[in-house]
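With one protein chain removed, the remaining protein chains of the complex are shown where they sit.
By written order: A and B. Residues from 1 in each chain.
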Amino acid sequence: MNLAALFRHREPIGPLEYTRRTWMRLTLLATFVFLYAPIVTLVAFSFNDSRRNIVWRGFSLKYYEKALANDGLIEAFVNSLTIAFVQTIIATILGALTALLLWRFRFPFRGGYEGAMALPIVIPEICMGVAMLAFFSRVGWPTDLPWPLNLSAITIAHVSFSFPFVAVVVRARLEGFNREFSEAAQDLGASEWQVFRDVMVPFMRPGLVAGALLAFTLSLDDFVITFFTSGPDTVTFPVKVYSMVRFSVTPEVNAASTVLIALTVVLTVLALWLQSRAKLKPEEVAG
Amino acid sequence: MAHCKPFRPSRRSFLAGTGAVAAGLTFLPKAGFSAEEKVVNFYNWDTYIGETTLDDFKGASGIEVNMDLFADNAELFAKLKEGNPGYDVIVPSNDYVERMVAANMLMKLDHSKIPNIANIDLAFMNPNHDPGRVYSLPYMWGTIGIGYRKSRVDGVPDSWKWLYESDQYAGKIALLGTPSTVIQIACKYLGYPLNESDPAKLEKAADLIIKQKPSIKVFADDNGQDLLLSGEVDLTMEWNGDILQVMAEDDDISYVVPKEGGLLWEDTLAIPTGAPHPENAHAFMNYVLDAEAGAAIADFIQYATPNAAAKALMDKSYTENPAIFPPDETVKNSEVAIYQGPEYSQLIDRLWTKINAA
Partner (left out) sequence: MEDWRRTPLVFWVTSLPPTLWLVVFFLIPLALVWVMSFGELDGLIDIKITGTLANYARALDPLYLEVFGKSLVFAGFTTVISLLVGFPVALAIVFASPRWRPILLLLVILPFWTNLLIRTYALIAVLRVRGFANFSLEWLWDQGNTVLALMGLGSYQLLGDRFEPLELLYNNTAVVIGLVYVHMPFMILPLYAALERLDRSLIEAALDLGASQFRAFLTVVVPLALPGIISGGILVFIPALGSFLTPDLLGGTDSQMIANVIERQFKGANDWPFGAALSFLLMYLTFAALTVRALVNRRAERRGGA
C-alpha cells in the first residue's frame, strides 16, 4: 500500500495551467528579475579589474586568485558550510517533532508552549546574540576544542534560532493532513513508528524540504548571532565578509560569494538528483 | 543573581596565564622564545596591516599570526565585554582605550619587551587617553574632515557649515553614522569644545542637525567614500584614509579638514586581559613598531604613522601629503574625543534616536 500515491496530483489540464498564462509569466519574470538583478551585478563585478564595485575597468580573474589564495576566507567558507549542514539536520528533526507535537496532542499549557516556541522567531537578533554570548561565557563553554568541535557553540546557537522556523513551515503543511489516513493505517495494524515512517514523513516531505532550505539559508546568512558566539578560530563566512565590506565591497568578496553560490548550486542539484533517484524506487514498486 | 560579574577566566586563559608567568620566570624575555605555542591572535580592522607584514613576522620569529577582523570599536568592545574569547592583540581607538582601561579590559604592557618603542615620535608618548602609554601603543592616526567632488562644489568646502547649516548642496550630503562623532563635530561648529558635555549645549547641537536633515541624504555607516565615488553624494564627512583611497581612483575627489578644526583620532595596539599568548603579543607589537616593518605598513595602508623611524624611510609623496599629515594649523584646531562615562553615552544615544526620529 502506498498512501503517498493518494496525494499525487493528476496531470494539469488547460484552465489550471497558470504557468502558461502570460500575466503569470510576466509576474514571475518581474519577480525573478527583482531577485536576480543584484546577484547578476554581484557576479559581474567579481570580474571587474578595479578595487571597488563602482566603475567597470575591464575583465579580470585576479580577484578569484586572490580570494582562493586567502586562507582565512577559505577557512571561514568551510566553517560556514559545516555549521549550516550540521545545524540543518538537527533543526529539521527538532522542528518536525515540534510541529507534530503541536499538531497532534492536546496537553496542559499548550498555548504557553506554543508561545515559547515562537520566541526564537520573535527575538531581535542582537538580543539573542547577547544572550548567547552571556550564556556561553558563563557556563565556561570550552573554546579550545579541535575542529570541528570548536564550532559547537555557533552550531547550537544556530539550531536554537532556526528550528522554530522549521516547525512553523512543517505545521502549515500538517494543517492539510487528513487524520483519517493515519487512523486508518493504525486500524490496519500499523505501529506508531510505521505510521510515522510510511504516512507522516512522506506527507510532511514538502514541508521538511522547505523548512530545511529555510534553516540552511538562515544559518548560512547569519551574522549577528554568530558574531557574538565566534572566537578567533571559529570565524564564519558572514562574519569574515562583514568586517571586510564595512569599508568597501571589493571584487574579492564578490568573487568569494560567486564561488559560494556556484558551490551551493552544485551541491543542491546533486542532492535533488539523488533524492529523485531514491524516490523513483518505491514509486516503481507501487506502479 | 545579585551581581553579574561578566568575566570568568576560562580554563584556557588560566593555563595560558600560568604559562606566561612560568615563561617570565624561567626565560629571559627574548622574542619568539617562550613556553607559548607559536601563535598570536590578532584582532584588527580590515586592510589595516601591510601586505606581507604577517608573513614577514612569521619568518623573523616563527610565530604565526592569526588575524580576525572587526568593523568598529563598539563591536570590539561588545565582543570582549563578557570575557576575552582568545585574542592577543587588538586595535582600539583612543576613546575606546579609555573605556577598556576603565573596564579593566586591557593588560599592562611590559615596555622592556618592546624596545622599538624608541622609534615612536615623542609627541605620542604621553597622551591623555593613556598617560605614560601603560596600556597601549600608537599604531596610526588621522583626522575626520570633508571628502568632496571638486567639479560639483564651489571652491574648497573648508567649513563644517556646508554640511551642517547650508542647503546649497541639499540632498548631496552624507554625514557619518557614528552618533558621538556627528554630534561632537556639530559642537565644534557651534564653537563649543568637541567634548562638550553640557546637556543643553548638546541638545542645541542636535537641533542644528535636525534642522539640517532635509539637506542630508544619509548618515553613512563607514561607506561615505563609496557614495562619493559613485556620485550619490558630493560632500561627505569621513576619515581621511578612506577618502585618500578613493582619491587614488578618481582625480575629481579631494579632502579637507575645515577651518573650525576636526576630530583627531589615534588607533592603538593593545593586549586584552586574558590574552592566551601575551609573550607573542609583545613580540608582535615590537615587530610592528620596527622602522622597516612600520614603513611597509604605512606605505600600504596610507595612514599617518606615529613611528618617527618609519616615517623617515618614507618618500615625500607620503610625508608631504596634506590628506595624510594635515597642516600644523589644522592639527592645532582639532581635538581628540575623550571617553566621558556612561551617562554621556546614554545622552548621546538618546539625542541620536531623536535626530533620526524627527
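Please note the rule applied: a contact is a pair of C-beta atoms (placed from the backbone, for glycine too) under 8 Å apart; a residue touches a chain by one contact, two chains touch by 3 or more.
Everything quoted here is computed from the prediction, not taken from an experiment.
> Out of B:Ser159, B:Ser230, B:Asn321 or B:Gln340, which touches the unshown chain?
B:Ser230
> Of B:Ile114, B:Ile216, B:Leu289 or B:Ala337, which one is in contact with the hidden chain?
Per the contact definition at the top, the residue touching the missing chain is B:Ile216.
> Among A:Cys127, A:Leu149 or A:Leu188, which residue is in touch with the absent chain?
Of the listed residues, the one touching the omitted chain is A:Cys127.
> Can you name the residues of chain B that touch the chain not displayed here?
Residue positions of chain B that touch the missing chain: 1-7, 72, 74-75, 77-78, 81, 99, 102-105, 171, 177-180, 213, 216-219, 221, 230-232, 342, 345-346, 348-350, 352-358.
> On chain A, what residues meet the omitted chain?
Counting over the whole complex, chain A touches the hidden chain at residues 7, 9-10, 12-13, 15-19, 24, 27-28, 31-32, 34-39, 41-42, 45, 53-54, 93-95, 97-98, 100-101, 103-107, 111, 113, 115-132, 134-135, 138, 156-157, 159-161, 163, 165, 167-173, 175-176, 192, 206-207, 209-211, 213-214, 216-217, 220-221, 223, 237-238, 241-242, 245, 249, 253-254, 257, 260-261, 264-265, 268-269, 272, 276.
As a working rule, only the chains that are shown with their structure count from here on.
> Rounded to the nearest whole Å, what is the centre-to-centre distance of chain A and chain B, using the mean of the C-alpha atoms as each centre?
37
> Going by the contact rule set out above, which residues of chain B touch chain A in the complex?
6-8, 10-12, 41, 43, 45-47, 66-72, 75, 78-79, 82-83, 85-87, 221-223, 225-226, 229-230, 242, 245-246, 249
> Okay, in this complex, where on chain A does chain B touch?
50-52, 54-55, 72, 130, 133-134, 137-138, 140, 142-144, 227-228, 230-233, 235, 240, 242-244, 246-249
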